[in-house]
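One protein chain is absent from this view; the other protein chains keep their places.
Up next, chain A:
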């Protein structure tokens, strides 16, 4: 692996679940890359496959097809033994700070666990390292011997973050890390993640449904719909010049404190179709305001236009700033 190579490379990644009544195509052909120190946001609504993708990346799930390369190594079907040396470099933070911590273990033990299972003995000892990690994420190291129930939701999420950082990962997958937290606590945790990313030079895949949170954390953003990426690009392109009608509708639907009332919003009709039987052609066409004949016949490829970094899977991509619908050009 040379300096310019991506840390994570995903090609044609698929995950199908066999259920009574057919095959759920939860993730259906994803291509993307994450460079060292880069933050990629995976956004989309429930059922779009973003959480499944996160679990595939850290290999909590076995991919049905495609390829995942991490640090130049093919880990698509790597077994426990082959994964072991990479586990410490690839960590995950879970959504629910209540369910993801063992209530019978002290937080010190919880944070030390990845060191233990990866056979890492830090210089100065495990205890000192755990205290250092607690300090790093804004927990009082004196609380080493306390149990999860003695902490608030925000503090528990900090424990989950410290645990993910313990083995010194290069890539962290964070699955909805702030969505279970109170508004004022969300901001604290988003700021913490930003600081850690900056200071430690970590690469992140942030999985979130909240587009405003993603905007505050990610340099690049991929928008998913029914198991596919419909648009991917640099943050400013996605938020200021979204080309896919789904990205535009998603951005327009975000409730915004700075706008009173609901005038001038574009609305998406209907619900997400079932991934058991996705629509032919473009999967978004059943809810798309611009759908035409071709959209039902041919699945659009994820294509770059005008030589930029932004790729869109749409036969009739939109242009122009979203600000027109929003009554002001986003700053």
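Just so it is clear, a residue touches a chain if its C-beta (ideal position, glycine included) is under 8 Å from a C-beta of that chain, and two chains touch if they have at least 3 such contacts; residues count from 1.
Please note the rule applied: contacts and distances are computed from a predicted model.
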For the chain that is missing from this picture, which UniProt protein name fits: "ABC transporter ATP-binding protein", "Cytochrome c oxidase subunit 1", "Membrane protein" or "sn-glycerol-3-phosphate transport system permease protein UgpA"? "ABC transporter ATP-binding protein"
Can you work out which residue in A:190, A:207 or A:302 touches the chain that's missing from view? A:190
Among the options A:120, A:272 or A:296, the absent chain makes contact with A:272
Among A:58, A:75, A:250 or A:295, the residue in touch with the chain that has been omitted: A:250
Tell me, which residues in chain A touch the chain that this view leaves out? 45-46, 152-155, 182-188, 190-191, 194-195, 209-213, 215-216, 235, 239, 249-251, 253-262, 265, 267-269, 271-272, 328, 330-331
